[in-house]
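One chain of protein is taken out of this complex; the other chains stay put.
Going in written order, the chains are labelled A and B, and every chain counts its residues from 1.
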Amino acid sequence: MTYIPITPTEREAMLTAIGVSKIEDLFQDVPASYRFPKLNLPAALTEMEVAAELGELAASNETVRELVSFLGAGAYNHYIPAAVDHILRRGEFYTAYTPYQPEISQGTLQAIFEYQSLICALTGMEVANASHYDGATSVAESVNMAYAVFRGKRTKVVISPAVHPQYRATLRTYVQGMGLTLAGDTPETVTSDEVTAAHIEPLIDENTALVIVQYPDFFGRIYDYTALIEAAHAKGVLVCVAANPIALGLLKTPGEMGADIVVGEGQPLGIPLSFGGPYLGFFATRKQYVHKMAGRLVGETVDNRGQRAYVLTLTAREQHIKRERATSNICTNQGLMALASAVYLSLLGKTGLRQVAELCYHKAHYAAEQIIKIPGFAYCFDTPFFHEFAICCPRPVAEINAYLLEHGILGGYDLGRDYPALKDHLLIAVTEMNTKAEIDALVELLAEVRRD
Amino acid sequence: MTDERTPKVVEPTLFELSSPGRVGVTFPEPDVPRAKLPESLLRAELPLPELSEVDVIRHYMRLSRFNYSVDGGFYPLGSCTMKYNPKINEDMARLPGFAFTHPLQPIETVQGNLALMYTLQQWLKEISGFAAVTLQPAAGAHGELTGVLMMRAYHHARGDTKRTKMLIPDSAHGTNPASSGMIGLQIVQIPSDRRGNVDLAALKAACDETVVGLMLTNPNTLGLFDEHIEEVIQIVHDCGGLVYGDGANLNALLGIVRPGDLGFDVMHFNLHKTFSTPHGGGGPGSGPVGAAAHLADFLPSPIVGIVEEGDDETPPLYGFIEPKQSIGRVKAFHGHFGMMVRAFTYIAMHGADGLRAVAENAVLNANYLLARLRHAYHIPYDRICMHEFVAEGKVEGSDVRALDISKRLMDYGFHPPTNYFPLIVHEALMIEPTETESKQTLDAFADALIRIAEEAKTQPELLKSAPHKTPFGRMDEVKAARDLVLCCWLPEEKGS
Partner (left out) sequence: MNIPSNLMYTKSDEWFDPATGKVGLTDYAQAQLSDIVFVEITVSAGDVVEVGKPIASVESVKAAAESYAPVSGKVIAVNEDLLNAPETLNRDPYGAGWLIQIEGADPSGLMDAAAYEKYCEERTH
């Protein structure tokens, strides 16, 4: 038994100390008829064998390392500096629990405090919590918070159909039972004409608690939401912006636009794609709402030796004290992923993050300009975009992607899956990882698939 | 500049270490023509720190030394199952074939991932006795939310919409009422009886046609297996309610009993407790949910299934399937895949006998510690425990509290037990040793606690001012909550 250090001799001594004669005696409370089931599991493997077996499973996948990837749609292939994982592999960080004992958890606590600060700096907000599960659940938690701010008296949430389809799906699940109505969750209204602000503003009324938009939106488009936010505020409505953190290296912050809540998927900040998780939901708001915000929060204080130190603070907001009256049930968060993003942001810093954001922007625009030169391919929208864009294609996306895959390219996201009017529309993501040669190869293949 | 009231800075923040112009990583110049930037949409400045890679590494290395961890020592935090996190798990999760796959890749290109997920679902079903499993929920509380939504959906699908109450024992984790509260259910608290079981009379009295179900942690947070578990479940079922199992304490049951066999209808697993995935300083966890056959159709979508049967020559094709009456998604993508790889590794290395040995030794270690400590501390519900037990952190003839005992334990080099939980025990010290600890470690811990009980009588001040040997002392928590400094930097302080 690899990880069990008790020897048979020690076990005998321990059973004697307990006052029973055999291990089975410890399980008398378990109904006898169900006790000790025979589990049908494969025979135990040694570490050597398990490494070989998992090595084989892993090798059977095709990855964004061997393939050239233009797939984004909420998870992005960025370069992760080597130092990030070296820090994550410190047992002092990854084998610690939630820092409930601050005297022996200052490493985690200061790291989270700095993470909160970095998220505030990035989003232009005043307070950030210690994280949620992912982008989708951070959006859902913004609804919980707005619901709590209005004490359940406002019962409508407006969400742009240009918010990630899986975020909207998650939100639909979360609001079951809350007695909230969702407006704007209408993907069928998204056509190649303009939407967003003009489309959702009329939905906002005095019963609306929250408006949710995405920045850049699911189609990669960037809008200045200042006017929309002003219109919402005029009706006393809060606004949540779900932002891409790499884009915030370049673009005006949601804080500057007046947003009340800024959330998002933190995966682009140094977290591997890892088939969808674990990722990082970041959550920032204004100080006035801090008591209604869910999740853990680290604050600065001093210890009894006069040293600056950090503790989990305002914990009475949380489920372990407030129980059913808490804003959320969240307990476990994404602590280690928050650490990854903090290490990433501190390595890149002011210069590096802007550089990555610009690389994404320039490469995406180069790709887009080359693609629309191919007859039959056209921009879907005229709006400025960041590193992802929607292209109208002359053939079904499934056929195009199959052809690309044959040639070692992971194509974009098929927008027809979620937006009926965008059949034959491809969402292409380009990051700093894509070279000009790769983009040119994509363009060439798209031209070929056109001719096929 | 500084006076004696200015706190001493032990480790500067990233922002304090920053020096303008320094960079930690550089990227290549663009190999494409530069596009025109959208001037009106650019941010004015990006107030991130500027550091070298050496600055960053040394900063986090210094911080890491302030942390207590499982790798560093015994961590008997009740209810948290702080078992050793095998190193092979970490290597497996980082295999490039896993780590560099995109969640939206065509299924044909990620059969390795899907086979692993499918197999893990099968194993969890076998271990727990449930008919179906989803791996999507991100943590235990997220699994609870999933489970209570499924219970609600089940009743609604039968046209039974009057059920609005969730029964929750007084020993439950706060997440149970919080999860039910999130979907608008009314909480009815069920007391425990003198032996720490669910009070059957109170349960019967609370059960009627308005009950959605009961959320039950078994073994409960006292570390006790309910002596009437079958009756408890029967009573709830008799009123048409469902029983939710909080799987936080599943480590005690591996190969001992399957919750599905006992009649639980739905349950979450904590891969980060039972199946050795690390706690990460607060997360990420992973909270798969198992469901009995009558609830399987309500699982969140998608789950992994076989979409094309294989034969002798070709393996099956794995893909995503949507349960018929699914409550929907509970997060983006497919769950914490990296945690699934770790849990898969762990289960593969244990097999049926190994898992049973895990539970047996976890229970053995807890009962051994209980036997060693029984004479030094009062045990309010004193019977054979499962993987953990609760002592009272009080010493006859001393006014020290559980908190003081906990802080003093740090001076002896141990992480304290969970304090002040469960709420039904005054000054609770909740101790969960796990199976990965040796007898020497358990003895050293028991010796320390026994010595502390002596100190409580002879030198109570030593406990009240503890810890003394840690890098930091007790914190001013009132100042933290009243002054509320939550950021090294605030936007409006720019330039000041």
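What we mean here is this: a contact is a pair of C-beta atoms (placed from the backbone, for glycine too) under 8 Å apart; a residue touches a chain by one contact, two chains touch by 3 or more.
Please read all numbers here as calculations on a predicted model, not as lab measurements.
The hidden chain makes contact, of the residues A:Arg90, A:Arg296, A:Arg317 or A:Arg354, with A:Arg317.
When the missing chain is restored to the complex, the residue among A:Arg89, A:His291 or A:Lys373 that touches it is A:His291.
The chain not displayed touches chain B at residues 477-478, 481-482. Mapped onto chain A, the interface with the missing chain covers residues 151, 291, 314-317, 321-322, 325.
To be clear about the criterion, only the chains that are shown with their structure count from here on.
Computed from the mean C-alpha positions, the centre of chain A lies at a distance of 20 Å from the centre of chain B.
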